[in-house]
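Note that one protein chain of the assembly has been removed; the remaining protein chains are unaltered in position.
Here the chain labels run A and B in written order, and each chain numbers its own residues starting at 1.
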Amino acid sequence: MIRATMLLALVALALASILVGVGDLGGAQAQNILLTSRIPRTITVMLTGTSLAIAGVLMQMLARNRFVEPSTTGTTESAMLGLFIVTVFFPGFSMMSKMLVASVFALAGTFIFITLIHRLPLRSPVMVPLVGIMFGGIVGSGVMFFAYRLDLVQSLGIWMNGDFSAVLKGRYELIWLVAVLCGLAYWLADRFTVVGMGRDFASNLGLNYKWVMAAGFSLVSMIAAVTLVIAGVVPFLGLIVPNIVSRMRGDNLRLSMPWVALLGALFVLACDVIARLLRYPYEIPIATVVGVIGSVLFIYLLLNPPRKKGVRA
Amino acid sequence: MSYPINRLMLACLLAIAGAVAFLAMNRVVGWSLTWQFRSDKLLTMLVVAPCIAMSTVAFQTITFNRILTPSVMGFDALYMLLQALVVALLGSVALSDMNPYLKWAGEILLMVAMVTLLFRWLFGGKRRDLFLMILIGIIFGILFRSATDLIMRILDPVEYAAVLDASFASFNQVNKDLLLASMVICIVPMLALWRWRHRFDAMLLGRDQAINLGVDYNRQVTKTLICIAILVAVPTALVGPITFFGLLVANLAYQFSGTHKHAYVMPMAVAISVTFLVGGQAVLEHVFNYGSALAIIIEFLGGLVFILLILQRGKR
Partner (left out) sequence: MIECCDLTLSYDQQPVLKQITLTLGKPGITALIGPNGAGKSTLLSAIARLVKPDSGTVLLDGEPVVGNQTLAKHLAILRQDNHMEARLSVYDLVCFGRYPHSGGRLTDEDLQKVAQAIDYLDLQPLQDRYLDELSGGQRQRAFIAMILAQDTEYILLDEPLNNLDMKHAVSIMKLMQQAARDMHKKIIIVLHDINFASVYADQIIAMKDGQVAYQGTPEEMITEPVMLDLYDLPMQIQQINDKPIAVYHL
């Protein structure tokens, strides 16, 4: 029942997203506008939402912490560093190669983060995102410094602020890659669930812990890199959606992942429509809208931890 | 070297050396002309540095920790948000007719009210995990920054530009009108914090012990917060937000003064703050020629210190 309502809402929002815009859809240009701008944009928005939400839920399973997602683990900033380096030194590279370099950096950054949190005496689960955000901040200010020296602060600003207004036919097709990555994630869902229960538990069930971890983090890094190249940073999405789903549906990935995917798409689509309508005909970067809504929800989640049944707080 | 007073004197000497270096390095014209060129920037830094140092030390004392600072909690971002809100609600036309001091005073009052409310809401209720409070503070900072951005983008492009000017930490463009007023307005809260130095010592023992020793705890926290709010608003209005500077300065001050006594820690923090800001700017501007990179470098170093502090704190 809820799922049907959500699907309906998704379709309605997708239609709204296609209809909202400056160009007049009644004119002769209608077909052109639809095919080169509106439909690619709506697809990109939905896939970004879905994939970032799935990247979030994957990371939360693998790091065994509810508050991680690419933007709270330094993964996004590391991808940005890669993107920055490749843009500065190899401006001729294709979008695909840029994305690959960014993925490698994202993976390296994630690896450093994981090493860092292994050194943490885990007194409090919120230390993990805290260290991650700071690590991301350090990588980010490093990028900022070089951007400042090379006079590239402006283009950096474009990546840092997620924005779908530049999505056009011919420049967005790479986003289909995340659909493949999400499919892979779903296919491996059971393994990730088992790994989420811990190394001993996974080994006991005969799973190769290291390989599953590596596969999971590679998926996350690639999703972070692709969405960064196409849309820019969209913060907190991968944190909020899985936490809401987990409160509703529990943590079995095979069952919860479709929900996460659906809600992720719905959330970003809604934010995108808001971003386009707030100051029509101008557009507000979606990162700003998500930043406001997302941080409010994040604070709510932090202050209201899920109640354990039968235990009084 | 081992006496706190000697260390404090050394830090003060370093601060003065920094200021002299800033004035004297690469001087090509006469002293009076150099003073004309450089004095605004120097005076600005001499206002900003003590404000950040004092407000951070006081904030850490009333929150019983050395990781949270007013800027990490997003207080300076909150001030930016309030500025944007004022522009959004009144419109830049109405504001340009308004006395700038009046506008500024209004913003600071609003800031005091908001900071007190936010603090009471977060720290007033049941005791929460310190790390949770830090994370919430950081997310509040992100919220305030995003909300500021949102409001600015909803505004007209002209008004947008007016607000945007203020949103980057820079010591190069200084608002001269505000400088003098800032100096005047900072003095009162700074003197107040200095007067309460012994009370702050007692507050290090925790709320219960402070009350036992006769500190009127709740009133003292409120009064301190009001001072902190002003001391955050002033530098933010002058140069924009610098998130990690206070964290850096306060922790170095605890390290170097080798005592918990606020009578030493507070002036030590001020001296270190001036040394870093003025000395750092002198070196960057006159040696490396990167005048406006100081804020970025401070963020970088501050972030590192922050992680180290968390790791160290977690081990205990």
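Keep in mind that, in the parts below, a contact is a pair of C-beta atoms (placed from the backbone, for glycine too) under 8 Å apart; a residue touches a chain by one contact, two chains touch by 3 or more.
This structure is a prediction, so every number in the text was calculated from the model and none was measured.
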- Where the missing chain makes contact, among the chains that are shown: B
- Message: With the missing chain put back, one of B:Asn6, B:Ser39, B:Asn212 or B:Gln312 would touch it. Which one?
- Response: B:Asn212
- Write the list of chain B residues that the hidden chain touches. 64-66, 197-199, 201-202, 204-209, 211-214, 216, 260
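Note that in this section only the chains that are shown with their structure count from here on.
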- Interface with chain A, chain B side, in the complex: residues 129-132, 134-136, 138-140, 142-143, 145-147, 149-150, 153-154, 290, 292-293, 296-297, 299-300, 303-304, 306-307, 310-311, 314-315
- Query: Which chain A residues qualify as touching chain B in the complex?
  - Reply: 67, 116, 119-124, 126-127, 129-131, 133-135, 137-138, 141-142, 144-145, 148-149, 235, 278-279, 282, 284-285, 287-289, 291-292, 295-296, 298-299, 302-303
